[in-house]
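Structure in structure tokens, see below.
Removed: one protein chain of the complex. Kept in place: all other protein chains.
As written, the chains take the letters A, B and C, and residue 1 is the first residue of each chain.
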Amino acid sequence: MSKVTTIEEAVARIPDGASLMIGGFMGVGSPHALIDELIRQGRRDLTIIANDTARPGVDIGKLIAAGAVKRLVASHIGLNPETQKRMIDGDIEVELIPQGTLAERIRAGGSGIGGVLLSTGVGTTVAEGKQTVEVDGETFLLEKPLKADFALVNAWRADEYGNLSYELTARNFNPVMAMAAGTVLAEAEEIVPVGVIPPDQVETVSVCVDCVVARRN
Amino acid sequence: MSKVTTIEEAVARIPDGASLMIGGFMGVGSPHALIDELIRQGRRDLTIIANDTARPGVDIGKLIAAGAVKRLVASHIGLNPETQKRMIDGDIEVELIPQGTLAERIRAGGSGIGGVLLSTGVGTTVAEGKQTVEVDGETFLLEKPLKADFALVNAWRADEYGNLSYELTARNFNPVMAMAAGTVLAEAEEIVPVGVIPPDQVETVSVCVDCVVARRN
Amino acid sequence: MGTEMDEKTTIAKRVARELRDGNLVNLGIGLPTLVANYLPVGVQVFLQSENGVVGMAPLGIPGAAAAALTDAGGSPTGIIPGAAAFDSVTSFCLIRGGHLDVTVLGGLQVDEQGQLANWMVPGKMVPGMGGAMDLVSGAKRVIVAMTHTAKGKPKILKRCNLPLTSVRRVDLVVTELAVIRPTDAGLVLEEVAEGVTVDQVIAATEATLIVPETVSTMKLAA
Partner (left out) sequence: MGTEMDEKTTIAKRVARELRDGNLVNLGIGLPTLVANYLPVGVQVFLQSENGVVGMAPLGIPGAAAAALTDAGGSPTGIIPGAAAFDSVTSFCLIRGGHLDVTVLGGLQVDEQGQLANWMVPGKMVPGMGGAMDLVSGAKRVIVAMTHTAKGKPKILKRCNLPLTSVRRVDLVVTELAVIRPTDAGLVLEEVAEGVTVDQVIAATEATLIVPETVSTMKLAA
């Protein structure tokens, strides 16, 4: 039951208008080849959930530049003036979320959690429109789960079942996103036979992954 | 700044009446030597937070038999009739919590989360006395964070800074408990020099751990 | 109606037919564990154990073993190539988060609403719920695998009188006599075991059963 497929076939599963979680932190640990293929196939009106949009011309920055993105949920767009410009021009709808809250909301989405109570953002603009819950006299924001149609993640090693392991800070949002989407496409530096990744080093369990593709070099 | 100490010194930090999270699942992955030393030092009136109490005469089962436990928070006591008897006799106060909820509550305690919304237990005896929160028309139980004065965890390898890695199903509640207690005592099969555990294989970060002890054989 | 062993085998063989290739499956301790031994050819499932592993080897198949590798009952177990180990937090994220395709559990009682009681007999048995409540609330499909009666008394009741495991309606109940599907309308008798009549099932059941025009005979995995 190998899940290994071509990049073209994997990306062809994604329709225009889909919501996509994309791993990476300033481009480090982003699924570079899947992103390039999204642009090559001319996908449009995407909702992107990601930590940031990297820099112009880099990874998610390419999707922004290609006009493929309708809506963006992120914690930071400071190093990509193009994203800021398109936001101000009204081309892209942007929702900014504190980074830890973004991580926790995606985790809730993939973990059957109805919501998490966080103090981050209480009393700030982040609290606007959000339900608050009091627990033992302290006020928290109720942060709702985030899910997506697809997650595009980047792994260091993958096996044919879809077990994934990651490397250093290229890990970031990849493992949590691989739990929170309907269909998970994993791009790996190296695809190894089943059994090669030691059970203690599997960070994303095979059953969460739908397609495995090898990165082009 | 080595955190390696003797088992005697580590356990001497724990006063009577303290609350202790103890890792392990039916004894597998429990800190055997720390438990034995608690009994040798005659500690009393402890509150234990753990998945289960193993079997009579095994690991946490020894603490139960020694009369060291005043209160127990666990998901399962079915395989230890002695715990059940002491509960029915009123010697030990027992709070039973669904296993996934127990894990999530401990995680919240160590992660600065004010509460998590779960559907597990809605409409059952578990819901009694608990606040409910409605999110988009669905009802959830508000599960509060759990913390403890101490966590006693079992690791496969530890380095002198306190970085820990775990092995297979001996992992279970150990990593999450190592985040949720004021003072964390780690018992390891093997203590290695700093730098030996690869950064990607550290599962509990050194800064969370206060004492490292080597298991006696 | 055969020996207890025959009954368990019948139930396990019938449940096995419900599993699909690639499914992530959690089998409860006891009877449900047997299900993995009767999978149809070409169906490979991944067995989860809630203490932190996916890829447990089926009962009696050794797999790779280690001192630090046990099942949810604390007994030694083996793993297949491609297995993964993780902590208790992750284990229940898989269970609650829509990743667990099927859970097969034993039952003390099931009622007309399809609700299950399987964790406690007040005053008698107080083992704690362990992972049962999470499994029944969280799995995509819940299959109850149990004997139809206990000491001659029906276990499929109008209303459970033992504490519920979850208010969620289970998806299928498989006994040595019948396959019953809880629905909005009530409990539908879908199949009867070979040599068992519809009337025999009704007689052994306290709950009202909805009996379709044709009730097929239970097919078992080879």
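The definition used in the following text is that a contact is a pair of C-beta atoms (placed from the backbone, for glycine too) under 8 Å apart; a residue touches a chain by one contact, two chains touch by 3 or more.
Since the structure is predicted, the reported quantities are computational estimates derived from the model, not experimental observations.
Visitor: Taking the complete complex into account, which shown chains does the hidden chain touch?
Guide: Hidden chain contacts in the full assembly come out as A, B.
Visitor: Write down which of A:Ser19, A:Thr47 or A:Ser75 is the residue touching the left-out chain.
Guide: A:Ser75
Visitor: Of the residues B:Leu38, B:Ile60, B:Val94 or B:Ile113, which one touches the chain left out of the display?
Guide: Once the missing chain is taken into account, the touching residue is B:Ile113.
Visitor: To test your reading of the contact rule: which positions on chain A touch the chain that is missing from view?
Guide: 25-29, 51-52, 54-55, 74-79, 84, 87-88, 96, 98-104, 107, 118-126, 156, 166-176, 203
Visitor: Considering the whole complex rather than only what is displayed, give the residues of chain B touching the chain that is not shown.
Guide: Looking at chain B, the ones touching the missing chain are residues 1, 107, 109-113, 159, 161, 163, 179-180, 194-195, 199-200, 202, 205-208.
We adopt the following convention: only the chains that are shown with their structure count from here on.
Visitor: Find the chain most remote from chain C, comparing centres computed as mean CA coordinates.
Guide: Computed centres place A farthest from chain C.
Visitor: Using mean CA coordinates as chain centres, what's the gap between chain A and chain B in Å?
Guide: 32
Visitor: For chain A and chain C, let me know how many angstrom lie between their CA-based centres, rounded off.
Guide: The computed centroid separation for chain A versus chain C comes out at 35 Å.
Visitor: Distance between chain B and chain C based on Cα centroids, please, to the nearest Å.
Guide: 30
Visitor: What are the residue numbers in chain A that touch two or more other chains?
Guide: 112-113, 199-200
Visitor: For chain C, give me the residues that contact two or more of the other chains.
Guide: Each of 53, 85-86, 92, 95-96, 138 in chain C touches at least two other chains.
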